[in-house]
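With one protein chain withheld, the remaining protein chains of the complex are depicted in position.
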Amino acid sequence: MILPLWSGIMSALKTQADLAQTLPFAPPTTLVFDGFIASYNELIGPLFNSILFTSIATILSCLLGSICGFVVAKLKFRGSNTVFLLLTIGIFLPYQSIIIPLFITIRNLGIYDSLWVMVLVHTIYGIPMTTLLFRSYYESIPESLFKAAKVDGAGIMTIYQRIILPLSPLPFVVAGVFQFTSIWNDYLFALTLTNINFEPASFALSNIAGSTETAWNNVMAGSFLYSLPVIIIFVLLGKYLMQGLMAGAVKG
Amino acid sequence: MILPLWSGIMSALKTQADLAQTLPFAPPTTLVFDGFIASYNELIGPLFNSILFTSIATILSCLLGSICGFVVAKLKFRGSNTVFLLLTIGIFLPYQSIIIPLFITIRNLGIYDSLWVMVLVHTIYGIPMTTLLFRSYYESIPESLFKAAKVDGAGIMTIYQRIILPLSPLPFVVAGVFQFTSIWNDYLFALTLTNINFEPASFALSNIAGSTETAWNNVMAGSFLYSLPVIIIFVLLGKYLMQGLMAGAVKG
Amino acid sequence: MTNIRISNLVKKYGESNAVNNVDIDIKNSELFILLGPSGCGKTTTLLCIAGLIKPEEGEIWFDEQIVTSAEKNYYERPQDRNVAMVFQDYAIYPHMTVFKNIAFPLEIKNMDKKEIEKLVHSTAKSLGIEELLDRKPKQLSGGQRQRVALARAIVREPNAFLMDEPLSNLDAKLRIFARAELKKLHRRLGITTIYVTHDQIEAMSLGDRIAILNKGEIEQIDKPQTIFDLPKNLFVAGFIGSPPMNLIDGSVKEENGTVYFTTKKINYKVPSEFSIVKELKGKEIVLGIRPEDIKLSKNESDNSIKATIEIIELTGREFEVHLKVEEERIIALIRNIENFKINDVVNLIFDEEKLHFFNKETGENTYYESRK
Partner (left out) sequence: MTNIRISNLVKKYGESNAVNNVDIDIKNSELFILLGPSGCGKTTTLLCIAGLIKPEEGEIWFDEQIVTSAEKNYYERPQDRNVAMVFQDYAIYPHMTVFKNIAFPLEIKNMDKKEIEKLVHSTAKSLGIEELLDRKPKQLSGGQRQRVALARAIVREPNAFLMDEPLSNLDAKLRIFARAELKKLHRRLGITTIYVTHDQIEAMSLGDRIAILNKGEIEQIDKPQTIFDLPKNLFVAGFIGSPPMNLIDGSVKEENGTVYFTTKKINYKVPSEFSIVKELKGKEIVLGIRPEDIKLSKNESDNSIKATIEIIELTGREFEVHLKVEEERIIALIRNIENFKINDVVNLIFDEEKLHFFNKETGENTYYESRK
């Protein structure tokens, strides 16, 4: 895992000629940024698009997942098993089996190839996973806390805002990072539901790889640029992410 | 989620003409299996390929994940935090950032476009997730059970075989279904690392969609055929999957 | 300062009744204990009073006001009942400071900020936790958490306190002092308190009155001393007291006008004040005697029973002597063991005033009604 990453960065810093002569993981003989400049120009627009819809969809799916998770975990009701079944199916359902009818629906709605279609699709598709994550965390919050808050005079909304939400930073990090990376990495929705008007970065990157047949340095630099937001998020939130994953409460 | 699925199946059972005249979710006026027959002929080979490598990679990544999870959860050692960090990165790392160097490496190894490259890549890529899943389950097995087995005379291998493994059916179902569906749904590795020689179903399906421009009935039937293995697994294992997901032990 | 009346309460979980026809009338300012083994329905009853669960049958009244009525499908919401609850795990909000925890119920009421500050400080002071107000719950010991939970309950001046095993997470030593503190607090505030516990010593030492529950039904409601001296039935007799009352199965025999309690080997003359037991002739009865009401003697005497010492255990200031009479095991509690050792055959002398006789079939103490 480390080796391909390393040779990717090395390749990105090489000239075309250098690339042909040296081993992938050897450092470049002359350091050049041609690859970065070329791919930067091609990727900057799509990267901006991706950051936009990924962030919005991440935040929305986490918030909605937190609310749904609270409802499923703490407000037991009839049919909660059915809800759980639907969530499970929602997580494991193959994209491919719904992508084409979805495509037709989206076309008919007239939001094809826009920011909103990506936000909408990813938010909805993300909710089952985030709900499950938040649910498992909220299950571990002792029942007595809810009872105490009720007896202390709080209604459901107050309990959510003043007790549940302040206790949720760790699951928000876990669900957030999970959602961000999987939306960021998505290729299939990007391929099907967007075109040149609102091109996401994952799709644009594969165009670089496809068009400039052997310009590996460009491709490598593009890959690196593409990975950068995820890496930044990791550096910023990695500590909390690991805490969240290791905590008894919210698990893998 | 239900609506697109429904209209997909309906569309698959229509003729081309019927399809153009009716709403997507209306039942077909005449029931035809043309779509199914056409897509079956195109998909049967790739479907077989996919079932093969998906099953093998799923079993391998679960087994290895179970062993790694046991090691990480119960044989505390120095550097286990580092292992955990690597696992986390392994889960969240964007495919795209390593796919091209990986492509080069695979080419050089001479296993491009074969069963083994898909098994290898998916097994390795799956291990972080399965390890984390098994770890969180094994963490919840009381420490005293391991201590008791040790004092009773059992070595590490015996403990794994006679205590851990028999206690693991639920996490095996959860990790197995999770791995199966995500390997099955993979498009990017399929696109990059295979060609006509060993074509996976996800890739073949998008070819149907791409080539026969408006033959929606074929595409729908193909989507349905493609989803069938996942649906079968759900029907067979759904009960245990839900148990596993709802159990305190293995979450999300 | 509220009288709480529970009538005919029934709560089902699935097929079985967690609470079955419970009737209790709790007086103003009383410290009332719900005591029983786990699963007896005591906590369920408490949660019904708090409004946190809805019973299938029955009514609950706070003074003249109905708060729960299954018949009328009327359930006042927990937040409107103005009761305060203390939980076994204290249920302190982990993300709030001690101050915020205590202030929470007041803030919900939209009380004036200055007023809140004043009330929280005075309450914290009265419980000796004023210097902890800025701490987070993580930094508190078990005893401190318990007092924070109490403070949060007290600060609201509620109609009633509902306490669900509030001392069971404290260590044994702290519990003794916390118990005394709680009792003083109750005396000072005079607020009706319903206290759930499975610990019979806690119940005995704290309660004004105790209701003993078993399998969802009430076995006895009485003052602690009465429950100890005159258990209504076999369940109560076996549940109250540690070590528990010795219960010996046997039957009644009359010979030459003398009534005997007999087993295979025991032939015990029933004292004249218990002569009513002869009405149970032919039926199975159970003789009950507490370990502390048995004396051990080397010498045989009238009406003594021969037994073999199996084990002698020191429990601090007393010795628990495990004895065997045929298959029966009897425990006696004595202060001085010098004359006895294991495997000795000794004579047991029961304190005749402290005997109990139960009808085995119904479980009833034959003398409960006449002596109450």
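In this document, chain identifiers A, B and C correspond to the written order of the chains, with residue numbering beginning at 1 in each.
Definition applied: a contact is a pair of C-beta atoms (placed from the backbone, for glycine too) under 8 Å apart; a residue touches a chain by one contact, two chains touch by 3 or more.
If you're wondering where the values come from, they're calculated on a predicted model, not measured in any experiment.
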Omitted chain - touching chains that are shown: B, C
Omitted-chain contact residue, chosen from C:228, C:261, C:350 or C:368: C:228
Among C:11, C:81 or C:322, the residue in touch with the chain that has been omitted: C:322
Touch residues of chain B, complete complex, unshown partner: 142, 144-145, 147-155, 158, 162-163, 166-167
Sites on chain C contacted by the missing partner chain, in the whole complex: 37-38, 171-173, 176-177, 179-180, 183-184, 199-201, 204-206, 224-225, 228, 238, 240-244, 290, 292, 310-311, 313-317, 320, 322, 331
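By our rule, only the chains that are shown with their structure count from here on.
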Those chains which touch chain B and also touch chain A: none
Chain separated most widely from chain B, comparing mean CA positions: C
Between chain A and chain B, centroid-to-centroid distance (C-alpha), Å: 19
Per-residue overlap in chain A, given as positions that touch at least 2 other chains: none
Sites on chain C at which at least two other chains make contact: none
